[in-house]
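Below is one structure, written out as C-alpha cells, with a few remarks after it.
All protein chains of the complex are present and in place, except for one that has been dropped.
Now for subunit A:
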Amino acid sequence: MRFGFRRLILLSLIPLISFTGCEQPQVKFVFSQKTNELIPEAAKPVKEALVRQFGNPFELTQFEGLPTDFGDVQGTVKSVESSGKDQPLIRFQATGLENAYDKLLGLPLEWTSGKGQGHISRIKEYDFETGTIAVEKSPEIDPQSGDTFLIECVRLQFGRDLYNRHCMHCHGMSGEGTGPTSRYLNPPPRDFRLGIYKYTSTKPTSKAQEADLARTVKEGIAGTYMPSFKLLTDDEVSAIVNYVIWLSIRGETEKKLVDELYLDYSETAMAERTSEEGGETREEVLEELKEYMELDFPDTLEFATSSVAEAWEEANLEDAIVIPQKPRVADTPESRERGRKLYLSQKTKCASCHGPQARGNGTATQDFWTNPATNEKYSERGLHDIWGNLLPPRDLHRGIYRGGRRPIDTYRRLYSGIKGTPMPAFGGSLTDEELWDMVNYVMSLPYDGNR
C-alpha cells in the first residue's frame, strides 16, 4: 500500500491536536477571592444570590432599579408569512423593534400574548431593514398578527458581545482584570469589581461618569496598555460602557455581601471561633448563620444593590462633575513659580511622593506602607494602589498624561485626586487660583529644558 495507515492516522491527528491545543478562557462569572474564603454554608447563598440577580455570561439576568440600560424591547406581530410544512422556521414581520438595531440574532423571545404565551422561542434570523424575524417552529406557538412578545437585555447583551471581543482578553470575563493577556501587562488591567476608576471628571467621593469611561475607551490611556478604540461607533462604546458598569455593580454587590459575612463566617473566623479560646461549636456558628440568612440577608442584598445603583446614578448627575469656579490662570512664569512653591510646600506635600524635582522619587517611595484593607505592611517599599499593585508616583517630566492632557484633566486630578491611589484630593484645601497655578507648573515640567 503506497499510502500507509500510519500516515493516515498521523494526518487525522493534526486537526485534533490543533483543536485541543487552544486554551479557551472560562466562560463564566468568577467570584472574588474573599467569597471563596467564606465557609461553604455562607458562600453558597452569596453565590446563589449573585447568579439569581446577574445571571451568567450566556444569560444575563435583569433586575429592576439598576442605572444600566438592559434594552428590553416589546414587539408586536404585524403579519405572519405563510410557510410550508417542512420549513423549520416561522417568519413574521414585527413592529416595536425600532431601537433594537440588528442585535437580536440568537436571543430568546418570550411570547406575552396569544397561543404561545409564556413560551420562549430562539431568534434564528433577523432583518433589521424589513423587521422580519424568524423563529424555530414548535407546536406550542402559533404567532398571529397582534400577538406581543418581549426580548430581554438586548442592550446589555450587545455590550457583552463587544466587551468579550475587545476587552475580555485583558479585563477578564467578569471584569476581574485577569484575562489571558493580563499576566503580560504592567500596569495590570483594571479589576472593575471595586467600581473604582482612576480618571474621572467627578468629585472625590463620586463614581465615574459614563462619559469618563467612554472617553477612556475612545482615547485609550497613554503610557499603559489600554489602547484607543476610536474606530468603534459612539453607540458601540456606550454599549460597552453600559456593560462595564453592570459588571462593576455585580462586583460591588458581591463585595458588600461578603464584607457583611467575612468577619464572622470566613474559614479563618470559623477556625478561631471553634478553637479553644473561641469556645463555640461549629453547629452553634452555623445556627447563627442560618438565622442571619433567614432574617437579615434579604435586606442586606436589597440594600447592597440599591446603594451601589444609587451611587452610579448620582455620578451621572450634573452636580457630580468637577467644574472650576474660575477660568485657568494665565500660564505665566509667575503663575508657574507660585505653583512650584505650592508643590514644594507642606500644605500639599507633593514632593514627598513625586520628589523635589518631580521625578517620581519622593521619600514616600522608600517607606514600607500599611495595606488599609488588611492592616498589614506591604512586602515591598513604596506606594500601593487599592488593588494591591505597587504604584510608583508619576515622573511629571515625561509628558505622558494618563488621564488626559487637557488643563481641565490635570485640574481634576488635583481637585479630586486619583481614585483608588494615594494621590489625595486638594479640592477642599486649595483655592481655584492655587489649583490652576499648580496645573500651570505641572504642565510646564516636560518643557523646562531640564530633561
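The rule is short, and it goes like this: a residue touches a chain if its C-beta (ideal position, glycine included) is under 8 Å from a C-beta of that chain, and two chains touch if they have at least 3 such contacts; residues count from 1.
In the analysis below, contacts and distances are computed from a predicted model.
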| item | value |
| --- | --- |
| "Cytochrome c oxidase subunit 2", "L-lactate dehydrogenase complex protein LldE", "NADPH-dependent 2,4-dienoyl-CoA reductase/sulfur reductase-like enzyme" or "Raffinose/stachyose/melibiose transport system permease protein" - which is the UniProt name of the missing chain | "Cytochrome c oxidase subunit 2" |
| Listed residues A:Q53, A:Q209, A:T365 or A:S416, member touching the removed chain | A:Q209 |
| Given A:S121, A:S174, A:S201 or A:S416, the one touching the chain that is not displayed | A:S201 |
| Contacting the left-out chain in the complete assembly, out of A:L150, A:A222, A:L286 or A:L390 | A:A222 |
| Options A:F63, A:F368 or A:Y447, residue touching the unrepresented chain | A:Y447 |
| On subunit A, residues whose C-beta touches the chain left out of the figure | 166, 169, 181, 201, 209-212, 214-215, 218-220, 222, 225, 227-228, 230-231, 234, 316, 318, 321-324, 327-328, 399, 405-408, 411-412, 436, 443-444, 446-447 |
